[in-house]
Structure formats: structure tokens, C-alpha cells
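Shown here: the complex without one of its protein chains, the others still in place.
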Amino acid sequence: MNHEQQMLKDIGIVGFTVVELALYLDTHPHDRSAMEYFNHYNRIKTQMEKEFSRTHFPLTLSMVECGKDWSWGEAPLPWEGVCD
Amino acid sequence: MQDYKFDEYPDKFPVAMAYVPWQHFNGIYDDLEKAFYAGTIFPELNKPFTGRRCTS
Partner (left out) sequence: MWNYEKRLQFPVNIKKPDAKLAQAIISQYGGPDGEMGASMRYLSQRYATPYKEVAGLLTDIGTEELAHLEMVAAIIYQLTRNLSMDEIEKSGFDKYYVDHTLGIWPQAAGGVPFNANQFQSKGDIITDLTEDMAAEQKARTTYDNILRLVQDNPDVSAPIKFLRAREIVHFQRFGEALRITQDHLDAKNFYAFNPGFDTNGKGQKK
């Protein structure tokens, strides 16, 4: 697994954790422990996405910074998969 | 939300209604990668499928 694939996998894991905590907090909106976990992992996810977008390709529109080309269009299509 | 034993408190859990027990926060998996592959960060919600077809 190359560096890009590894980073994408880590973002997937942290992103999933954030979504799981968000659904839990939707029905437990006063749970302080869950909120602390959410804040912690959400911060990590944002940081990782920024770093990934800088070194590989932007994962969201808000991470796009046009340099030479329209980088949003350069990202691989998510459904192609990787065969290694 | 407090949770009670359903049959001990019939006025809180009257008949003719569905009740799912309330989940309380008991921590999450330490290994988040394992949690990712399991499909949940909560150990108490991890219910894998182990069924195998059998015919007699």
C-alpha cells in the first residue's frame, strides 16, 4: 500500500469514527464523554484531510485550491477501486 | 435517559408500544481500525453473522 492509499485508509477510519459518534450524539445530545471524543476525532480528520489535499488531491470542494489545473477534477473516481 | 426493567414499571412502559433499550456510553474500541472493519465503534453493537445453511 503506497503513502496515498495509507493516508486515505486512515482518513476513512477517522471519518467513520466521527460519523458513528455523530449518530450517537443525535440521540444523546448531552453526553459529555461522547462530545469530547467527537471533538477530538473531528479535529484529527480535518487536519488529515487538509494534509492529504495538499499532498495528493482535494477530498472536498472546500479543500480545492486551484493552481495550474482544476484539481477537483483530477481526483480518481472513488468507485474504481485499486487492485494491488 | 434512565433505563428501567420493562416489566417492573408498567406505567413507564405500557403495552401496545415498542421499546428499544437505551444505549449508554461505555467507551469505544481502542483499535479504531478493527472498529472500522467491524462496522461500529461500539463493542455492544457488534453482532456478526455466523449463519450457515443446513438442510436435514
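By letter and in written order, the chains are A and B; residue numbering begins at 1 in each of them.
We take it that contacts are C-beta pairs under 8 Å (C-beta built on N, C-alpha and C of every residue); 3 or more make two chains touch, one makes a residue touch a chain.
Treat the numbers as computed from the prediction; the structure is a model and nothing was measured.
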- Given the full complex, what residues of chain B touch the hidden partner chain? 1, 11-14, 16-23, 36-40, 42, 45-49, 51-53
- Message: By the contact criterion defined above, which parts of chain A meet the unshown chain? Give residue numbers in ascending order.
- Response: 8-9, 11-12, 15-16, 19-20, 22-24, 26-29, 57-62, 75, 78-79, 81-83
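Criterion: only the chains that are shown with their structure count from here on.
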- Message: Report the inter-centroid distance (CA atoms only) between chain A and chain B in whole Å.
- Response: 28
- Residue ranges of chain A touching chain B (in the complex, touch as defined): 12-14, 16-17, 20-21, 24, 28, 31, 33-34, 37
- Task: Enumerate the contact residues on chain B facing chain A in the complex.
- Result: 23, 25, 28, 32-33, 35-36, 40-42
